[in-house]
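Below are the structure tokens for one structure; questions will follow.
Excluded from the complex is one protein chain; the other protein chains are retained at their positions.
Our next item is chain A:
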Amino acid sequence: MQFTFTEEQTMLGDSLLRTLARDKTPAALMDLGAGAALLSEADGGFGGTGADILMVFRTLGRALAVSPLLDSVVLGAGVLALAGEGDLAEQASVGAIQVAVALDEPGQRYDGTVGTVARGGLLTGEKTMVSGADTATHLIVSATDGVYLVDGAAQGLTVTSYRLMDGGRAGEVRLADTPARRIGDLTLLARPTAAAILAVCADALGAMEAAAELTTDYLKTRKQFGRPIGSFQALQHRMADLVTEIEQARSAVWNLAGHLDDEDRDRHVAATKSLVGKIARRVAEETVQLHGGIGMTEEYELASIVRRLLAADTRFGDSDHHLERFMALSAA
């Protein structure tokens, strides 16, 4: 039993963190091999395990980097690799193509109901909150009878994009008799979605660690009533509770990373996403409160962390959604 990373994983994490301190562009990440680390050797990468995903995304979260790694690589390349599209998967993992994965439909909340239909190789339907849709060269689209690959410039495809709270962009995707190629059935999505949820949770863990550091430093330096506010027991205890919760989140992320390719994966997905989402919201709220007024400002670094944490809870189903899933899986 050991809860440590391999030397390669640690080295990648260290060099990622160093690079991200000066250059947060996707190209810089890809140059370091962060994309390839998320694919298995069989799929043209050199990693792809739960621990690899944990290491890469925790680092991205700490550095508050906005990257295509989640949508284009973990999800996009992940689905492509399972579909036997190894070349495309590899291209996505080095940033040569951009993949967006279009699953959710308007009004379906988190339940994954699919209404998009395929007739004679043409897709018709509507997808919502498609992360990275506006820059995608390829789209992976779920339809009632399976998973389809759509060219980003295909006929009958329109994307209306908007900004997201965590700094990324998403779009509403409309498909009207859009040419598409079926690459497999809906079960293709299970492992990549679970891996993406691990990625979101590991990213949130990194962001929570960053939030805790920032807040602890602030408690030590901000003075009121003639002394550092961190000397007040009321604040000390709140901060102690917060890092205890973050320790729980860390273990939850380890649990999912360690069971990503096990039989009981789904139960761990639900448990981890539920707990991490709940703790992420709490860390967001508490760190603003512990800062006071400065924590409300856009200029201060905490602002982007807070929005990243709230986004982490919402994406792929919030803590209540996954609590219900956990209950359903436990009853089964």
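The rule is simple: a contact is a pair of C-beta atoms (placed from the backbone, for glycine too) under 8 Å apart; a residue touches a chain by one contact, two chains touch by 3 or more; residues count from 1.
As a working rule, contacts and distances are computed from a predicted model.
Novice: When you check the chain that is not on display against UniProt, which of "Spermidine/putrescine transport system permease protein", "3-oxoacyl-ACP synthase", "Sulfite reduction-associated complex DsrMKJOP protein DsrK (=HmeD)" or "Acyl-CoA dehydrogenase family protein" does it turn out to be?
Specialist: UniProt lists the chain left out of the view as "Acyl-CoA dehydrogenase family protein".
Novice: Identify the residue among A:V130, A:V200 or A:A271 that touches the chain left out of the display.
Specialist: Considering the complete complex, A:A271 is the one touching the chain left out.
Novice: Based on the whole complex, identify which of A:I183, A:L219, A:A280 or A:A311 touches the chain you can't see.
Specialist: Touching the chain that is not displayed is residue A:L219.
Novice: Going by the contact rule already stated, which one of A:V66, A:A154, A:V243 or A:A303 would touch the omitted chain in the full complex?
Specialist: Final answer for the missing-chain contact: A:V243.
Novice: When the complex is taken as a whole, what residues of chain A touch the one chain not shown?
Specialist: 1-6, 49-51, 216, 219-220, 230-231, 233, 235-237, 239-241, 243-244, 247-252, 254-255, 257-259, 268, 271, 274-275, 323-324, 326-327, 330-331
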